[in-house]
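Here the complex is missing a single protein chain, while all its other protein chains stay put.
This part shows subunit A:
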Amino acid sequence: MALSRRLLPLFLRRGFPAAAAPARALSTAAAPAPAPPASASEEEDESSITVKGVRISGRPLYLDMQATTPVDPRVLDAMLPFYLSRYGNPHSRTHLYGWESDAAVEAARARVAALVGADPREIFFTSGATECNNIAVKGVARFYRDRRRHVVTTQTEHKCVLDSCRYLQQEGFEVTYLPVRADGLVDLAQLEDAIRPDTALVSVMAVNNEIGVVQPLEEIGRICREKGVPFHTDAAQALGKIPIDVGRMGIGLMSLSGHKIYGPKGVGALYLRRRPRIRVEPQMSGGGQERGIRSGTVPTPLVVGFGAACEIAAKEMDYDHRRVAALQQRLLDGIRAQVDEVVINGSMEHRYPGNLNLSFAYVEGESLLMGLKEVAVSSGSACTSASLEPSYVLRALGVEEDMAHTSIRFGMGRFTTEEEVDRAIELTVRQVKKLRDMSPLYEMAKAGIDLKSIEWSQH
């Protein structure tokens, strides 16, 4: 077995084309037990995968890091002991099992806190950023409902913030949905004007999930502090990628997620400021875990994984950032060198480089995505990827409907290689050119006809 593991990568390297197939068979035969099948609807063998009737030659290269990230092996290594012998309930106070789990949870809490400059007592573990956003938005509004009836947010927030706000409107709260500028950033003067004496909360996300723009957190925090309004930020896409300091940025509440920073899915954390204290009405009734903010047994393995992911992110942030920025440049240069009329959605200056959202003019978006079967990318957020509607985030930026339809979000991260970026460029360029060759609109535009001037006949 050891031999086959050592041989396999050798065969797969360049120069051994024909030998790769037998090497695979060898490694399967030598495995101690067959791995359980991933799912029933998926057919997989050495030469191809068939899912939902689509046949692909291999597992696609992954450029969808905003949807989720792979678990870092170092994270899994920290988690596994708590799936094996150390299975205690961290809230059990009467035996070793509980004590060791509790110690691990508290160590993880300290790691999460350290990454954002918080006190460990300000970190509350939840099931993820969606739950945090719900607790923050609804919880603050409900707790201060007697005196404060108004919430300020932006049009480009994540669905779970917008939906929570909509829910509050049904309960009689007023919500201001601030527009954003064409570059995706919120207008600070507008934000300041929107705050009223009875505003309970200002909620602005740190890094946008679809277009990657970084909002001016420090300035927003300062405005909120001056006005005495709690500032909530959804930092699921920002944690571990840009430096966050809750003190410097004047953040009162913050939503964090494990699976966006190479940690496990199903865990997140809410930061809740102690001084001045911000209070929320909890959503979950129960055993009073997490100081009553979020009842329910804390999932030790997930929390430990989240803590490990934060610790690694703190150490690796500079290294990862340098790499991801170089990859973004490579991708952008590569595509622009071969395809014209490519538009970057969102500010390029205030942007997390791991997100590159591009629109290709005169190309139909779904055809483009379907033609890129070997590249795992998305047109926007995973939550809305089932619908053919253009992204509401892009529309908020004022992107024309046809351009919003042709957007692709390339998400790069810690494990992305230069070769993957090069392949993505090659495949994207090929597909865009193919679709444009078929497009009468592109032909007309090239002939100098202004498409906006055409009066399309009814049919």
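Please note the rule applied: contacts are C-beta pairs under 8 Å (C-beta built on N, C-alpha and C of every residue); 3 or more make two chains touch, one makes a residue touch a chain; residues count from 1.
The rule is simple: contacts and distances are computed from a predicted model.
Its record in UniProt calls the unshown chain "Complex 1 LYR protein domain-containing protein", which is the match among "Complex 1 LYR protein domain-containing protein", "DNA replication complex GINS protein PSF3", "Signal peptidase complex subunit 1" or "UBC core domain-containing protein". Contact with the chain not shown here comes from a single listed residue; of A:99, A:143, A:177 or A:415, that residue is A:415. Residue-wise, the contact with the chain that is not shown comes from A:77, picked out of A:77, A:193, A:218 or A:340. In the complete assembly, the contact with the undisplayed chain comes from A:374, out of A:245, A:374 or A:402.
Along subunit A, the points of touch with the absent chain fall at residues 5-6, 8-10, 12-14, 16-18, 20-21, 24, 27-28, 31-33, 35, 38, 44-49, 56-62, 70, 73-74, 76-77, 80, 319, 374, 414-417, 419-420, 423.
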